[in-house]
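Omission of a single protein chain aside, the complex is shown with its protein chains in their original locations.
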Amino acid sequence: MIRKIVYAIFAAIIVIALVMFFAAYPFGANKMAVGTYYLNHGVAQTGAANIVTSVVLDYRGFDTLGEVSVLFAAAAGVAILFFMLGIGKKERENLTKPNFVVRVGSRIIFPFILLFGTYIFVHGHLTPGGGFQGGSIIASGFLLLYLSYPGTRVNRGGLSIIEGLAGLTFVVLGLWGLFTPTDSFLYNFLPKGLFNTLVSAGILPIIYIAIGFKVASEFAGIVDDMMCEVICRGGEK
Amino acid sequence: MSVLNWIYIAMVSVAVILSVVRMIKGPDITDRVVALDVFTTITVALFVFFAMIFDRYIYIDVALVYGLLSFIGVLVIARFIERGF
Amino acid sequence: MILVSWILIVLMIGLAVLSIELKNLIAAVVAMGAVSLIISLLFLLLQAPDVAMAEASIGAALTMAIYIIGVRETERSEK
Partner (left out) sequence: MIYYVGSFLLIAIGLYAVIVKKNLIKILIGLNLIASGVNLLIISVGYIKGGTAPIFSRAGLNAKMMVDPIPQALTLTAIVIDASELALAVAFVVLLYRHYKTLDIKKIRSLKW
């Protein structure tokens, strides 16, 4: 009973506060000065056609570095917790084998998922998409592989090497900017190239490809931890 | 928008509402999973329609993502129901 | 377009209520996936294709798989 009363008070306070706050900001009006500046000068300053990409990687690149490290911390936490859980692992029997249609269909569709994810994060500065989206698409492809062929495992050593190299690329490209005449972290020092072509926008495509590999390997690691806790028995804990 | 687009909007809206009704009513879990699959298939058409209405053809990439990945989301639940993993 | 967004938001609220009121946890997760799909459509209506693609690629398979594995390891229904 007391929970319901507390909830009613909380909900009233929160809804009243939200309505009072957003009464001053009507829907559909132009509100921000910073966004207008980025839209007017973003193409000349970064060379990317997608302004969201240039905000994520160039103007706010340091925030993205922090968020990638939060992602790494979460993946490491999942790995540690499932390693602890694996001690008292219980056996499962009477598992159903995957159907013939599922096996053949997933074998056909898996390379296309990898190709589509690669397309998404290579074209991150031209079309919607980028490293985060492409990485999670590739991880979904690995999930499909786990579902249709039980007992498979990805190579964890290879995953950690890819992840480390991708993070190292991001940090080294950022530190390189300190040695250019502008002395700033994550400075876009490469030539901008021809606008709206694949090789343009300086270091932004390289960083997005690195983020794509990093996100893909982290989510594949999470899927591997969670599925192998169920599927894979025997071998190492 | 022309008359043809309004007819299209009406038909897709009715289809979406019917699949959601099945998801609310469905007595069993399998009914709800099939309703989710139908809903995804209709919604891919809706994504392409929005790309046509807004005159930005790069929006079709979002429809491609759902067309490739919705299969996996249904497969997870199907394999769970038949005690697969 | 405003009519389409009305329909989608009403359906989204209905599915959200459904996903927290169902006793069977698998059915609740299925309703949660439908909510994620409608939110992706709304992002595209608000002219944000990047965010719509992120929500699509996360919510279509990965979120559902994580919930299902959690339910598989614990109990199937809420008492």
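By written order: A, B and C. Residues from 1 in each chain.
The rule is short, and it goes like this: a residue touches a chain if its C-beta (ideal position, glycine included) is under 8 Å from a C-beta of that chain, and two chains touch if they have at least 3 such contacts.
This is a predicted model, so every value here is computed, not measured.
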| item | value |
| --- | --- |
| Missing-chain contacts mapped onto subunit B | 54, 56, 58-59 |
| Hidden partner chain, residues of subunit C it touches | 2, 5-6, 9, 12-13, 16-17, 19-20, 25, 28-29, 32, 35-36, 39, 42-43, 46-51, 54-55, 58, 62-63, 66-67, 69-71, 73-75, 78-79 |
| Positions on subunit A where the hidden chain makes contact | 3-4, 6-7, 10-11, 14-15, 18-19, 22, 25, 27-32, 34-36, 38-40, 42-43, 49-52, 55-56, 60, 63-64, 67, 70-71, 74-75, 77-78, 81-82, 84-85, 88, 126-128, 130, 132, 136, 196, 215, 218-219, 222, 226 |
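Rule of thumb we're sticking to: only the chains that are shown with their structure count from here on.
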| item | value |
| --- | --- |
| Centroid spacing, where centroids are CA-atom means, of subunit A and subunit C in whole angstrom | 19 |
| Contacts with 2+ other chains: residues of subunit B | 58-59, 61-62, 65, 69, 72, 76, 85 |
| In subunit A, residues with contacts to at least two other chains | 120, 128-129, 133, 137, 140, 143-144, 227, 230 |
| Subunit C-facing residues of subunit A, complex | 50, 52-53, 120, 128-130, 132-134, 136-137, 139-140, 143-144, 219, 222-223, 226-227, 229-230 |
| Interface residues, subunit C side, partner subunit B - complex | 1, 3-4, 7, 11, 14-15, 18, 24, 26-27, 29-31, 33-34, 37, 40-41, 44-45, 47, 49, 52-53, 56-57, 60-61, 64-65, 68, 72 |
| Subunit A residues within the subunit B interface of the complex | 94-96, 98, 102, 109, 112-113, 116, 120, 127-129, 133, 137, 140, 143-144, 146-148, 150, 227, 230-231 |
